[in-house]
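Dropping a structure here in structure tokens format, bear with me for questions.
Excerpt of the complex: some chains, original placement.
Read from first to last, the chains carry the letters A and B; within each, the first residue is number 1.
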Amino acid sequence: MLPQLFSPSVQHTLDLVGIFVFAISGALLAVRKNFDVFGIAVLAEVTALGGGLFRDLIIGAVPPAAFTDKGYFVTPLFAALLVFFLHPQVERIQGAVNVFDAAGLGLFCVAGTTKAYAYGLNLTASAALGLATAVGGGVLRDVLANEVPSLLRWDRDLYAVPAIVGACMVAVFLHYDVLTTFTTAFAVTAAFVLRLLALRFHWRAPRAWNRRSTVREVPEDGLGGGVAEQEKATA
Amino acid sequence: MLPQLFSPSVQHTLDLVGIFVFAISGALLAVRKNFDVFGIAVLAEVTALGGGLFRDLIIGAVPPAAFTDKGYFVTPLFAALLVFFLHPQVERIQGAVNVFDAAGLGLFCVAGTTKAYAYGLNLTASAALGLATAVGGGVLRDVLANEVPSLLRWDRDLYAVPAIVGACMVAVFLHYDVLTTFTTAFAVTAAFVLRLLALRFHWRAPRAWNRRSTVREVPEDGLGGGVAEQEKATA
């Protein structure tokens, strides 16, 4: 997904790494939701490929890469199998999974922006699609699992911001015509490090001002319950 | 989105007004759901542009207008900022917001039908896509917020019917080859006024016959709780 910037084999390997870790996050949620083995596979596929699929439909790259590259399709199935058999072990290395997920976030926001621009979209739209590539799969995962997308929730560490920064850096590089392998790697790294810092220091984005005046305050629920459920619990 | 019917600048201004008010409704829901500032921006974008995006994907107009027109993309961000800082004030003028939303509904159902027909769809499909253009963003908004789409709920004032009427009027005008600026404005106004009347007199659509025989009756909840939650509350 990073045309002409890395060598094709390096680029493809990076894509597959990103797809694999995104699929792990989908499969883990499926286990937590008590889904069966097919539910785990579906959620792994959707999480890993959903963002790129959305981008490809928007830019008219049909059939999308998710359906033409067998590696893209098969990789999430391996992730699903791994989680199916070893999910307690995978849960235990959640820290490592988060690091890889941050790497996937960095790779996908940059690759998505680059591909959208290559298909003729303007810089603003390309950056927006880069963001969508990086976070779209996770949103679809949460929608299918009938949860409030963690992307939208205030009580989650920053996820959109690192992707926005990475995508905007690529847009700026494209504007000044300085997008090279080096600057691309720099944008990927920036998004990656920013996400790790957000995880480490629990950076969060502000909610609307004057919230208390109209919205019932809810206690934070360490068990990962949805906002709606929290509100019910306090009602 | 109304090719050749209004002058381009008038047409574009009307589009932006519709996009703005739809974005307001998305941003307000995001605040009520306690989302952070990025969640507010995402829900504003999705609500404002989702219906047109769906239509453009179906008719093959890629990349969709939402990604080629910078005004379309930036307008929801302004709405999100406004709601972020001033949501108590915006909530207070909910009546005015509803009037503008009704205007957006009228504009979008007519514009969607016209554009679909211009891309070669038959009249039935064009009217269906006109409806989808008008209500699709709101459905996506509710799905992302993990709520039952208000479009589908019986305890909401008529929303689909005005859009259906507007879209079908355009289809009839197209069939008899009498679609002019005047008749277009007439269809927009009809949908607009119908929606205002539905709001004013709380018109609702019937639910299935003989419901009581199989479905538990639930009290109406003035606080906007979902159907599922109401059922839980009475269980």
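Just so it is clear, a residue touches a chain if its C-beta (ideal position, glycine included) is under 8 Å from a C-beta of that chain, and two chains touch if they have at least 3 such contacts.
Predicted, not measured: the structure shown is a model, and the values here were computed from it.
Q: What is the total copy count for the complex if 2 chains are drawn?
A: Taking the 2 displayed chains as part of the assembly, the whole thing totals 3 copies.
Methods note: only the chains that are shown with their structure count from here on.
Q: Please report how many Å separate the Cα centroid of chain A from that of chain B, as a whole number.
A: Using C-alpha averages as centres, the distance is 28 Å.
Q: Residues of chain B touching chain A in their complex?
A: 30-40, 42-43, 53, 57, 62-64, 67-68, 70, 73-74, 83-88, 91, 143-146, 226, 229, 232
Q: Quick check: in the complex, which residue numbers of chain A touch chain B?
A: Checking each residue of chain A against chain B gives 57-60, 119-122, 124-125, 128-129, 139, 143, 146-149, 151-154, 160-161, 204-211, 213-215, 218, 226-228, 232.
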